[in-house]
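Here it is, the structure, as structure tokens.
Left out: one protein chain. Kept in place: all the others.
Now for subunit A:
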Amino acid sequence: MLAPRYDLPDALGHFGPYGGVFVAETLIPALEELNEAYALAQRDPLFIAEFEYDLKHYVGRPSPIYHARRWSDLLGGAQIYLKREDLNHTGAHKINNCIGQAMLARRMGKPRVIAETGAGQHGVATATVAARYGMECVVYMGSEDIKRQAANVYRMKLLGASVVPVESGSRTLKDALNEAMRDWVTNVSNTFYIIGTVAGPHPYPMMVRDFQAVIGKESIVQMQDQCERQPDAVIACVGGGSNAMGIFHPYIPLAGVRLIGVEAAGEGIETGHHAASLTAGRPGVLHGNRTYLLQDENGQIIETHSVSAGLDYPGVGPEHAWLKDSGRAEYVTITDAEALQAFHSLCRLEGIIPALESSHAIAYAARLAPTLPKDKILLINLSGRGDKDMHTVAEKSGITF
């Protein structure tokens, strides 16, 4: 069954009331230049062919879909399938987008790329691609995050990137994004800003979604091959929301497929220590777009909490805001404790160590599966592998290396 044609965003980047271009005039020319370059690239068969070639030979796509049979049996309900983005080069879905944007940077003649990073995954993916394309790479990272993610900081440096500590605001991801924007507006003539998620001013939410949509496009083909039908629900974790948008987008017209985004409830929504923008936030403007935000009564952005650094962001991609309001997608939450429990289950039952971000999607599937009959299918986007989270998980289990 096909839903009405879905062709958002509009020409100015709006998804209903969300998205848009909320930046100072000084950034407008940079965004116009990017818009034009992307519009050309996206229609250019050579660009598309090169992107596909790199995804296959450098990233290792298509990533498989795996039937987690043992875990499904134990849960006793719906069958759980995992889209294995954790098997990509650099260990997460982030690289798909970085390759697309770095190719665009090269076309636009920009020899320098910059990025923001929280846990370091997008920073590592950007540094990886920059190394391969011979580009100068500067990664902005909150000084608090640098302390928490020493291994990823070293990985970025090994790959030749400079990591710049950000000391402003809460010294975390959102402040790194502010600082990267400031760098971009100052150095726009030679610099391309590789945003890591489906947020930021237009065209970023659309462009990042398009590069990540390979996840959902592959899934549609693979599910048909393996199960001769599409899943009953697609489940993905949502921080900024790029892995979720990537798998959701090709499924939007398939009205029979539920789309479920899982936000981080941290220590519990009621404690206020969480990162669930769609569930507990309200609309506002941050980082160039209108979307749901975690903010105080005066419109100041508040600090978020999640055991998973990749979900620790006070906003969310504007297309998710639209999918929530329109009812096409549902958004639910999972606490730190539930995510950790799911993390351990997948390790022990399937021999897969998931990222803590992805563990939120897994935990929700574990809650949903037993309520459904055995012939139902849940497809989970396993967006990254958990090697980076060893320290966090060990610490939570009272272990020190």
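What we mean here is this: a contact is a pair of C-beta atoms (placed from the backbone, for glycine too) under 8 Å apart; a residue touches a chain by one contact, two chains touch by 3 or more; residues count from 1.
Everything below uses one rule, namely that contacts and distances are computed from a predicted model.
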Per UniProt, the name of the complex member that is left out, chosen from "Tryptophan synthase alpha chain", "Rhodanese domain-containing protein", "Dihydroorotate dehydrogenase electron transfer subunit" or "Putative glutamine transport system permease protein GlnP": "Tryptophan synthase alpha chain"
Selected from A:Gly60, A:Gly256 or A:Gly299 as touching the chain missing from the view: A:Gly299
Residue, one of A:Ala131, A:Val185 or A:Leu372, that touches the chain absent here: A:Val185
For subunit A, the residues touching the chain missing from this view: 12, 20-29, 168-169, 174-175, 178, 181-182, 185-186, 188, 283-288, 290, 293, 295, 297-302
